[in-house]
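My structure is below; once you've seen it, I'll send some questions.
Excluded from the complex is one protein chain; the other protein chains are retained at their positions.
As written, the chain order gives the labels A and B, with residue 1 at the start of each chain.
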Amino acid sequence: MAMNNIGRPTSIDGNVGEVVQTTSGSKGLLQKTELIFEYGSKDTTGVDIEDVTTGNSRLGNLARKEEINLPGLSEPEAVRHYVRLSQRNYAIDLGLFPLGSCTMKHNPRLNEAMARLPGFSDIHPLQPVSTVQGALELMHELAHWLTTLTGMKSVALSPKAGAHGELCGMLSIRAALDARGQQHRKRVLVPKSAHGTNPATAAQCGFEVDEVAQTHDGRVDLEDFKSKLGDDVAGCMITNPNTCGLFEPQIKEIADLIHSAGGYFYCDGANFNAIVGKVRPADLGVDAMHINLHKTFSTPHGGGGPGSGPTVLSEALAPFAPVPYVVKTSNGFDLIENETGEAAQAFGRMVAFHGQMGMYVRALSYMLSHGNDGLKQVAEDAVLNANYILASLKDVMSPAFDGYCMHEALFDDHFLEGTGVTTLDFAKAMIDEGYHPMTMYFPLVVHGAMLIEPTETESKATLDTFIASMRALAVAAKSNDKSRFDNAPHLAPSKRLDETQAARKPVLKWAAE
Amino acid sequence: MSVKFTKDHEWIKTDGETAKVGITQYAADQLGDVVYVEVPEAGKTIAKGDAIAVVESVKAASDVYAPIDCEVVEGNAELSGAPETVNSSAEADGWFAIVKVSNPSQLDELMDEAAYKAYLESL
Partner (left out) sequence: MLETIGTRSVDALFGDVPEFARLNAPIDGLSSAMSELAVSRKLSNMAAKNTNAGSVPFFCGAGAYKHHVPASVDHIIQRSEFLTSYTPYQPEIAQGTLQSLFEFQTQVARLLGCEVANASMYDGSTACAEAIVMACRVTKRKKVIFSGGIHPHYAAVTHSLADNIGIEMVVLPACVDGEAEVLKHLDKETAAVVVSCPNVFGTITDLSDIAKAAQENGALAIGVFTEVMAFGAIEPLGAMGIDIVVGEGQSIGNALNFGGPYVGLFACKEKYMRQMPGRLAGQTVDLDGNRGFVLTLSTREQHIRREKATSNICTNSGLCALAFTIHLSLLGQKGLSKLASVNHARACQTYDTLSAIDGVKPLTQTFFNEFAVALPKPAAPIVDELAKQGILAGVPYSRINPECSDEMKNVLLVAATETVTDDDIAALANALKGVL
């Protein structure tokens, strides 16, 4: 007989178990990754640069004396370095990413390709407008989609992220109040359940934050809200659907109340993805609302940005919108960059240049792909998926509130009572199951909160697999099967990290030992 | 020397005209690992109930309120390099500030040790 696999075992029934300690520090596909400073060399560069002879220097006496002290990597070294690092990251492309309030949905690659067309990516913000008519056209069309979907009068495209959009909206409100001679209006009503950015933004504009209570069913306490109105109120900042994943049924009453008190209604549009195409915020009495393009219109989050936070404004606030913005004229498109003429009341400027063009292209690409019909379905599917999760887990976990939810399902840690397992342990055990944890301990108004947002991206099959894992974890916690929770995650690229040490003795950059 | 307590879990230990202020062991335990303390500068006058220091854990920052009207004599500089002292010795080495008491009668409004213990049990 012919042997072609000399002595090579082909069955797998060897000894199972013990974790092997490797000598290299790598673990199979998970390669050890030193810092670039530990193996890069000051004499290496991975970039070819043409020689250009320098005739004279006009650096004066400012030529760099201090060594830059930056290591270089060859191209293969750099590619490997970052590919190895990338393999330590969870991502929506890898699996379900149920991070409530953050809306991690699929990022269509068409959008990436469109944003990289040289006609968009390789144009300078201060080129003559005659040479960027297509870019202005795109911004104009995006503005049309955003104002039409929200029913609002105008949109300031330039804010660089959601929190920056909040700032834009609140500065518009400040300017409108000042124009009315009401500088004394300083108080802003913010529910306790709000994102931290809301009170931080209000403070950054010089407003004082007044917290509004919440009812036992997770909505704004209207009586408390009423009691806090007064002549010094500038407005309110309310998230709708709110951070508990619920629509505020009395939203119009809230709007009417704040308006009759002489204030404005800022709506945090972080959760607009739940109602896009189904409800126009203008119909609810909103004066200003930012839209996170990455949440509702699928621009990639990129591990912490870039975001983009266009802010739609009502008739009352539109005159105060910051420059620049695009207008359509008889011979094409123009940019209004100066605070004169029609922009004489503009409160100023949010950023140098025009905002996040790269994100505008991606968002418009997503809008065009879906259309007005598809966007409506985005909201419906997101809400359907969240309710399916809520319904499928409510008997083993503890929903924070009764009734249907919108785009995210909120649980508290009541079901873990007496198990010794905390929300944090539960979340970390999800990592071992192959999932990014849900948002935890937010909103602050719910004890041990777990906020699950599946988005419209997920199929029923994916949701069922996720639900099965969550049910198994809940059952394990209750049956005192603690090993999977203690010090979890066990199977992630890193074990639990010591955040106390990091904060007590901050090491924020690498230094040779 | 006498020690008094507030409902917000600060303690104040008077010694003649001055007093030491800190947070109770109970409060330190509730905070978890203390990672940073912002102590007040000498010379600052602080009204009762206003923030005299900020104590931080990894996930929370809490104001520490002045139990009485006072003027800061000295902040505990040791804490910047060793915030963990607040956990290990909240009611001794982990003091935040030495202050001059502006109005000693305010001390009478605070709880003594027995009353504070009873208060803790009621929580």
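We adopt the following convention: contacts are C-beta pairs under 8 Å (C-beta built on N, C-alpha and C of every residue); 3 or more make two chains touch, one makes a residue touch a chain.
Here the structure is a predicted model, which is why all the values come from computation and not from measurement.
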Legend entry - Chain not shown: contacting residue from A:Leu110, A:Ala179, A:Val327 or A:Ala468: A:Leu110
Legend entry - Residues of chain B (touch criterion as defined above) contacting the omitted chain: 36, 38, 56-61
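Keep this in mind: only the chains that are shown with their structure count from here on.
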Inset, instruction - Mind listing the chain A positions that touch chain B in their complex? - result: 441, 499-500, 503-504
Legend entry - chain A-touching residues of chain B, taken from the complex the two chains share: 33, 35-36, 56, 58-59, 83-84
